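First, the structure itself, so that you have it in front of you.
Every protein chain except one is present and positioned as in the full complex.
Chain IDs A and B follow the sequence of writing; residue 1 opens each chain.
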Amino acid sequence: MAEMEHALSSAAKDGSRFVLLGAVGITFCTGLDLVYLSKSLGVDPEQHSEKTAEALKSFVNHFIHFQKPIVAAVHGPAVGLGASILALCDIVWSSDKAWFQTPYATQGQTPDGCCSLTFPMIMGGTAASEMLLSARKMTAKEACDKGLVSQVFHPDTFTREVMARVKKLASYHPLVLQECKSLIGSSIKADLEQANIRECETLKRIWASSHASQFMLHVLDRKLDLSDLRR
Amino acid sequence: MAEMEHALSSAAKDGSRFVLLGAVGITFCTGLDLVYLSKSLGVDPEQHSEKTAEALKSFVNHFIHFQKPIVAAVHGPAVGLGASILALCDIVWSSDKAWFQTPYATQGQTPDGCCSLTFPMIMGGTAASEMLLSARKMTAKEACDKGLVSQVFHPDTFTREVMARVKKLASYHPLVLQECKSLIGSSIKADLEQANIRECETLKRIWASSHASQFMLHVLDRKLDLSDLRR
Partner (left out) sequence: MAEMEHALSSAAKDGSRFVLLGAVGITFCTGLDLVYLSKSLGVDPEQHSEKTAEALKSFVNHFIHFQKPIVAAVHGPAVGLGASILALCDIVWSSDKAWFQTPYATQGQTPDGCCSLTFPMIMGGTAASEMLLSARKMTAKEACDKGLVSQVFHPDTFTREVMARVKKLASYHPLVLQECKSLIGSSIKADLEQANIRECETLKRIWASSHASQFMLHVLDRKLDLSDLRR
């Protein structure tokens, strides 16, 4: 998260017109590393719940306050924070191979990345709650129909399609891009900040609680899920 | 409405993790009983408009403030308040046999159940106004595409599919379910309260007005609609 914050801070100051967010490997992003987190919490729940919640809050705030457009190119599965952060990006182009899941409750977690605010706004409360409470997995097509994803491309042509659109976007006036983004975001920025604070405080409380041991069991299930991904 | 309030109040205090809202019979719920209402208004418009608006406000407030998740299993038609209340539930699973209609204007009524706020948020203003002003009937598939319904199942497997999901949901940590719901709802709760007040005040005014006699004529049409349902 610190590396991403650093990259965003650099991009905020350099001559770039927007940020293209992509990933290498099989997944796009699977969110917080719950295995690492559960080990830390086992050692010192008080300190590590505080530290992780602060790091998460700062990371998400960097997305909320970034002034240039962020274009996400999602080539594979996006899970947890890896999915919720997409709603803080401006344009999300996805491969047909990607899928989207936010299994917070299943893993004894609560929402992060402001998705407790953004998902209900984007797809309506009942679709959002189904994703956040019952871990429904969305295909790229469904995520596009629901408004989480801007457009879906065939895996074979995904990179070509994205790069063609990205080049076009780079030809527009940088000031106009920034002004457009500023107008679109201005009515919701304060709400996003509040949602981020609420979410991080809830997570800190859950992480610090005795409930954390129970969630470690869930993490083992999650490890299996991830190994499934890599098969 | 008083019975439902009582059931929700009990469920709020007992050891249950969430509420499963279903119905028996051919319809899921057809909303306020306009035949009964029109008769009451004929006797004493002043008193009964006040009394019914207060009862409605209290009923809807019970949904707004309920802290555990509410899962609705909609097996048949949901009309008026029976449809609008779904947007105050957390997850809505629907049978393909269900359909959704809010014929307020057609029946000389105005919106209830906060749908003047939730429907535009869920499906956009133009789709919402078409439902609320011109009584467009939505299929389960359309309601799902628009975000009013989380998922649609075949009538033959509906109960099985719902129960499988409900059992899974019951295995999650109750505190986590409640914290998730609290986060998802926290930004909109005050707006829902205001919408409920506005809607009930408008209805009270309409019910108390001389216009009420005209709406009684519409009620007769509605009775025909309902008998259609039962054929």
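Basically, contacts are C-beta pairs under 8 Å (C-beta built on N, C-alpha and C of every residue); 3 or more make two chains touch, one makes a residue touch a chain.
Just so it is clear, the structure is predicted and the values come from calculations on it, not from any experiment.
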_Tell me which of B:Ser40, B:Ser58 or B:Thr106 is the one touching the absent chain._
B:Thr106
*Of the residues A:Ser58, A:Ser150, A:Gln194 or A:Ser209, which one touches the chain left out of the display?*
A:Ser150
*Touching the hidden chain in the full complex, which residues of subunit B are there? Just list them.*
104-106, 108-111, 116-117, 119-121, 123-130, 132-134, 136, 145-146, 191, 194-195, 198-199, 202, 206, 211, 214-215
*Touching residues (missing chain, whole complex) on subunit A*: 69, 86-87, 89-92, 118, 121-123, 145-151, 165, 168-169, 172-173, 175-177, 179-184, 186-188
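The working rule: only the chains that are shown with their structure count from here on.
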*asked:* Fitting on CA atoms only, what is the rotation between the copies subunit A and subunit B? Please report it in degrees, nearest 5.
replied: 120
*asked:* Centroid from C-alpha atoms only, then distance subunit A to subunit B, rounded to Å. What do you get?
replied: 32
